[in-house]
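Every protein chain of the complex appears in place save one, which is left out.
So, chain A:
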Amino acid sequence: MRRMSVYPQHGTALENLGLTAHEIQQEVENNTSELVSDLSDLSAGARFQAIRSLPMSYNERKAIRNRVNNIKLSKTILPTDCRQQVSLSFRRFRASLTSARQRLVVWQDTLKEIGGRFGTSVLSYFLFLKWLLKFNVFSFVINFCFITIPQIVHAPNISHVTGFRGLELLTGVGYFNQTVLFYGGYDGEVIVSKPAYNMQLAYFFTIAAYMVLCGLSLIYSMSRSFQKNFVLETGPVSGGAWRLLCSWDFSVVNEKAIQYNKNNLGIQLKESLSERLQMKNKISLSDRIKHLSLNLVAWLLCLLLALGSGAGIYFLGTEQLTFSFNQDPNDLVSEASTLLLPVVVSLINLIVPLLYSLIGKMETYSNPRAKIYISIARNIILKMSLLGILCFYWLNFVPDKIPCWESFVGQSVYRLLIIDFIFCLLGIFFGEFLRNVIGTMCIQSLGVPEFDIARNVLDLIYAQTLAWIGIYFSPLLPVMQVLKLFIIFYLKKLSLSMNCQPPKHTGRAAQIQTVFIALLFFPSFVGALSMVAFTVWSLQPSDQCGPFQGLKTPFHTIFNWTDSIQGPPETHWVWWIFENVLRSELFYYLISLIVLVITFFLWQITQGRKQLIKSLREQIVNGGKDKAFLLNKLQNIQRQRREIASYSPQPIRRSMRGSVRTVAQEFDQTTYYNPNWINTLPMDM
């Protein structure tokens, strides 16, 4: 009975109600049959998940599973052996799929080691990196298979203007100029083969399909994460109870890390105790106004810094353009000068966040979580405004001035990514290694640097935005991103173990994870998608290079294709759908209206559920009060009866005394007070 009574109410209730052993057994048997019949009604997948989640010992679960299997077998019409074999092989197949999928997981052991030494919040950074890696590998695979291989197999005559010099790796021009690395290396011909392979359509659809799949995957992850982590927060959540019972990280196995976590927990508990004492004094109005004005000033400064950097990049970019891109391939100096813009961008990305954290030190926030969110918001505004200015400049000025402008944009993105990678390496060296050396040897008060998860994740998001922007202009760019992520993974792990310590405040890591995924979707992915969509929809592609030569906009390939399939009757319906459904605005209005109506209904349901939770909570509190009241009343009655029973008045005859005593004995025997009576009350009030 020990393991069955995990639900405290049921076990102790049965024992205390004074049932005999046989009756208890009967009760247990009834519960088990109910459970078995419930389980056999579920679908296969849900059934096994439910069996695995039963809070019983292994042997009991196995017994239930056998009973359920027998019931399922007896319900079928096929002969027993055949059905058993089929279901057995089906289950084995599903299990082998799971184990095969696990084998494909890269870095499994490394991640276990990182989680064991540094805890789950640092592990979340590495998991995020691994997730981004999946996007890039997928993009590389489909771009390579559908676009690059046909192009290489059917390669047109591209003469290389120069041989390979070392500078290409940094700048992307020269030798790489006409290769398949960039847009210019692709050709828009229809490859004559069986069946005919239209390179224009292939290019367009591959990029479009990848973007759509990416978007769907991001939306799905975002909503799953939101559902899991942003639960209704009613009541104090960042208090002592949570910290004591829910925040201890069981996955840490390293002795030093555990000691570190224990120290942190002690410090945080002390802080929260002292905060509680301080919070008794209310903040005065003038203090609040002061804090608010400081916050406003800080925000103003940050926005000005972001605007200033954006304007600086803009002027630098236009200057470089008017510098007139010298076509002489041997002019190494002017080629190297194209690296100036990426270097300045990376410097801004490095220095301005430090300034932001300095500005942040002068503000005070009542909520430490608000501080993290505001710093994330400011950094994202900076990074996205930089990227926005760059995109604006690329899409508005470059197409008129440069002959093969898509390759130029691809090369610019390539340069930005490479320089960002180099700065990341430098950052690991200077920011973490040297800082550790300084903190431990020279200026002892600085201490070992903390691993700043937010800053690192935002850097990853920035690099991924660049990669998404660059996919249209340089289909093989994901290769570089994959290599970069691989190297950064190992270097960060090394740097973490040698130089940094895990962050001290690890609360609410799951919610910050959701925020990061949401930031990856908007503004990062949405921004990249809108830029690519604008390019495809409205800009005129260059005349001399690329798959869309001669068209008015790249989107016209779709029009040409639909015109070509309008004729033959077997493909006429595709044209019909395209022309009358996808191109008509009414369709989109209807869809938007339906989605809005469904959203409104779901929101109302959520509101209703919130009300329900509130009233249920009140019921629990009232139930507790009822219990306390009844307990008190019973204790009073007991006391009164005992007093009456023990009261013996002086002038009493022998026989009366005897009878009073026997009556008192009777009372004593009948007043059976069970101190555990409270457990016998039904819990479902």
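Quick note on the criterion: a residue touches a chain if its C-beta (ideal position, glycine included) is under 8 Å from a C-beta of that chain, and two chains touch if they have at least 3 such contacts; residues count from 1.
Assume contacts and distances are computed from a predicted model.
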item: The complex's invisible chain, by UniProt name, from "glutathione transferase", "Chromatin modification-related protein EAF7", "Calcium and integrin-binding family member 2" or "Tubulin delta chain"; value: "Calcium and integrin-binding family member 2"
item: Identified contact with the non-displayed chain, of A:255, A:570 or A:585; value: A:255
item: Absent-chain contact - pick from A:179, A:247 or A:337; value: A:247
item: Residue, one of A:134, A:270 or A:552, that touches the chain absent here; value: A:270
item: Of A:48, A:433 or A:521, the residue in touch with the unshown chain; value: A:48
item: Hidden partner interface residues of chain A, rising order; value: 2-3, 5-9, 11-12, 48-49, 51-53, 55, 57-59, 61-62, 65, 88, 91-92, 95-96, 98-99, 102, 112, 115-116, 120, 228-233, 235-237, 239-242, 244-255, 258, 262-263, 265-267, 269-270, 273, 276, 507-511, 617, 620-621, 623-625, 627-628, 678, 683
